[in-house]
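The structure follows.
The complex appears here minus one protein chain, its other protein chains still in place.
Chain IDs A and B follow the sequence of writing; residue 1 opens each chain.
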Amino acid sequence: MNDHHPQAHGSRLQARSLRAGYGGDDVLHGVDLRVPDGRISAIVGPNGCGKSTLLKTLARVLAPTQGSVFLDGASVHHEPTREVARRIGLLPQSTVTPDLLTVADLVARGRFPHRGPFARWTDEDHAAIEDALLVTDTVDLRDRPVDELSGGQRQRVWLAMVFAQRTPLLLLDEPTTYLDLAHRLEVLRLLRQLNRERQVTVVMVLHDLHEATRHADHLIAMSDGRIVAEGPPATIVTPALVRDVFGVRCTTIACPVSGVPLVIPLEDDGSGGAEPVAAASRALSSR
Amino acid sequence: MIRRVGVIVLAAVVLVAVSAVSIAVGSVTLPLGEVLDAITGARSSDAHLIVSDLRVPRMIGGLVAGGCLGVAGVLLQGATRNPIASPSMLGITAGGGFAVAMGVAFLGLPAGAAVWVAFVGGAGAAALALALASTGRDGLSPIRLVLSGAIVSSLLGAWTAGLLAIDQRTADDVRHWLAGSLAGREVAAVGPLLPIVAVALVAAWVLARPLDALALGDETAVGLGQRPGRIRLGAAGLAVLLSAVAVALAGPIAFVGLAVPHVARWLVGSEHRLVLLVSLFLGPAMLLGADVVGRVVARPSEVQAGVLTALLGAPLLIRLAVRAKVAS
Partner (left out) sequence: MTRTHGSPLMIRTSLVLRRRSRLIVAALVIAVPLVGLYALTLGSSDLSLGETAAGVLGIGESGTTFVVRGLRLPRILVAIAAGAALGASGFLLQGLLRNPLGSPDVMGVTAGASLAAVLAIGAELAPFLLPLAAAAGAGIATATLHLLTTRSRAAGARLILAGIGIHAAASAATVLTVARLPFGRLGAAEVWLAGSLHARTWAHVVAVTVAVAVTLPVAYALVRRLGLLELGEDVAIGAGVPVRATRVELLVIATILAGAAVAVTGPVGFVALGAPHIARRIVGQSGAATLATAGLVGAILLLVADVIGQRVFHPTPIAAGVVTAVLGAPYLLWLLHRWGRR
């Protein structure tokens, strides 16, 4: 189900011996990564493991303390930033929505890396914007102020902005957190569509392990600033991995819908946790 | 605990020492013997008069104003959970200045005695800044509070400047007062304010525990049985009251209310009762200290205390801004 793609061995975006962090403390302790082209990769791991840090360093938002990130063979941190922006699109976690900004204006700003400071709007710009709005189904919202939209609509609009950048690689930092179930599925469906129809390489940090397992072609599991395992979810998601990465005992079964491993956390005594409660209520009612 | 009590005692001792120095030292050098005589009641020589009529009232004014400012700063920072809140940042000092300028211009009051006018002006400005900062979906967010305070200050400062530019006579009277100084204060002005200050301080003490709860977050405070809205209102109201008294007594003095709570917290931790107590001593110590330095540094004239505190305090604010975690 996740393997529709023809072969895509290549890897345009790579990290080598990467160390990075904030204010002197390293969060990443030596990461080597080759992002598979044309696939959807998901980075998972517990809080503080360095998922966002890795993504930000890959997107050159953060500068590494050691090691490098390479895009098409050249170091991402030394290339002109506008050049990099034509190939990597980033949807970060922290965005600011100014007052009175309309959807059309926001999406249009995604065209920045393709326009000089005095350039007029080209046909390609218009096409990209229109396309982004269509794909995210936000055409009807184009004149509305962004800050009046609902959470789900807003996320779609921000996605449209990044899509308008028309980059072969798309990096997203927790694109589904704070969205409800329907909207999460919608966002992931969108990303899959982009990936399948336009061969966009997607790398996203996801909080929900099952979401990642189900929607990603390539899973990257991190813990403590290192990559613990990576590969197709069906292969690498095992109770051993979950214990190593999340410190949680679990059992896995095959998901009845998608066939990928479904993780079921266990209590310390190996039970599912419900029984002690049932037993106690039985005890109470028998008094 | 012993360490904390020790710190409080030390703060009190420092205050006493600074107060003593502020009587003994000044822009005019006086022999210590004469100073002591004057304190014990002698009033025969010029030296005695300088001490009894100028320095002692000055010291008392500094004690009261400094204490009010220190406590007001603690209350404001606690109420807003914002380490940058302080009386001068809320426009209180600017409001007082403007009110005094108006009082001098239109009511013919001498600047030094316009106590109640400054009071009203300061309270009005702060209420305005607080009210403005509280409207809207985010409520009292730190950055909005600071900005609305800065704008209210700037606004009132502009009005004051405009008034001074038009009315030369007022300008002459008000100019020195606007710099914030303990000089030329009338002791009589302090008298009627003392009961108010006393009541306010007791109320602040009562609010200390609730403020501790508030520091953990509104929802946590509710969980602990407190009412955040009321605590905030009470603390802010008291702070305005105390700062207005300080402005009325000493003119606009900046940064005492900002710096003192930080030093106090650094010394005794964040429990409000202790912080209030230490601030009550450190505030006057800082103010009187600045006053003494101002008197000594530019003999035979003086540099106003308010200017010194601003010049010292602004770098602190900047350092706080650059280093500290201020939620935006």
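As a convention for this text, a residue touches a chain if its C-beta (ideal position, glycine included) is under 8 Å from a C-beta of that chain, and two chains touch if they have at least 3 such contacts.
Owing to the predicted nature of the structure, the values given are computational and were not obtained by experimental measurement.
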item: Option touching the unshown chain, where B:22, B:52, B:88 or B:279 are the choices; value: B:88
item: Contact residue for the chain not shown (choose from B:76, B:164 or B:240); value: B:164
item: Residue in contact with the excluded chain [from A:129, A:220 or A:250]; value: A:129
item: Residue of A:17, A:75, A:95 or A:150 touching the missing chain in the full complex; value: A:95
item: Of A:81, A:150, A:177 or A:235, the one touching the omitted chain in the full complex; value: A:81
item: Chain A residues that touch the omitted chain in the full complex; value: 56, 59-61, 81-86, 88-102, 104-106, 108-110, 112-113, 115, 117-118, 121, 123, 126-127, 129-130, 133-135, 139-140, 142-143, 147, 162, 165, 171
item: Where the missing chain touches chain B, by residue; value: 84, 88-89, 128, 132-137, 143-144, 146-148, 150-151, 154-155, 157-159, 161-162, 164-166, 168, 171, 175-176, 178-180, 254-255, 303-304, 306-307, 310-311, 313-315, 317-318, 320-323, 326-328
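By our rule, only the chains that are shown with their structure count from here on.
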item: Inter-chain centre distance, chain A versus chain B - centres from mean C-alpha coordinates, in Å; value: 52
